[in-house]
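Worksheet for the structure shown next.
Excluded from the complex is one protein chain; the other protein chains are retained at their positions.
Let's look at subunit A:
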């Protein structure tokens, strides 16, 4: 008899917590978020004249000479599709051991690609975040050192002066929070939208 009562209470407890922690909690959070922080709660989407160019928080892959390059990524076109069933772009990390030969080969390939595009830099060491994949595979940022490394190439290929490029980078740079938390970082998508004249 007592056993049966425990089974009953346990089953009811599962139902009650499902309503309380699953439905009510999630609904309250969503309501508060949509009311007070609608831009963030809906994905921090950068929208200009009705076109959505991406999320501030999701990096994209850039290889063009007139764009700033970001972190390495593993492009993935097999996970998601749009409403018409066409594949859309998504990204993933490498999960390679940094002590492996495979990793050494990807780093060397990236170094060669960067050297070819930046002849003016000669043998100057390349910032480490520019030759590595990130944790998410869609890191939206690079370090200020990695941005500075690309300034002359960007100036040459966009017709802007190096100081104009630096001003754009400056505008898209976030300092460590409260002066101490995390690292300074440059939002690559925002820089490129400004280089293209889409974002002011």
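By definition in this document, a residue touches a chain if its C-beta (ideal position, glycine included) is under 8 Å from a C-beta of that chain, and two chains touch if they have at least 3 such contacts; residues count from 1.
Here, contacts and distances are computed from a predicted model.
Trainee: Just by its UniProt name, which of "Potassium-transporting ATPase potassium-binding subunit", "Na(+)-translocating NADH-quinone reductase subunit B", "Nitrogenase molybdenum-iron protein beta chain" or "Propanediol/glycerol family dehydratase medium subunit" is the chain not shown in this complex?
Mentor: Per the UniProt record, that chain is "Potassium-transporting ATPase potassium-binding subunit".
Trainee: For subunit A, enumerate the residues touching the unshown chain of the complex.
Mentor: The missing chain touches subunit A at positions 2-3, 5-14, 16-18, 20-23, 25-26, 28-30, 32-34, 36-37, 40-45, 51-64, 67, 71, 75, 77-80, 82-83, 86-90, 92-104, 107-108, 111, 123, 125-129, 131-146, 148, 174, 176-178, 180-185, 189, 192-193, 196.
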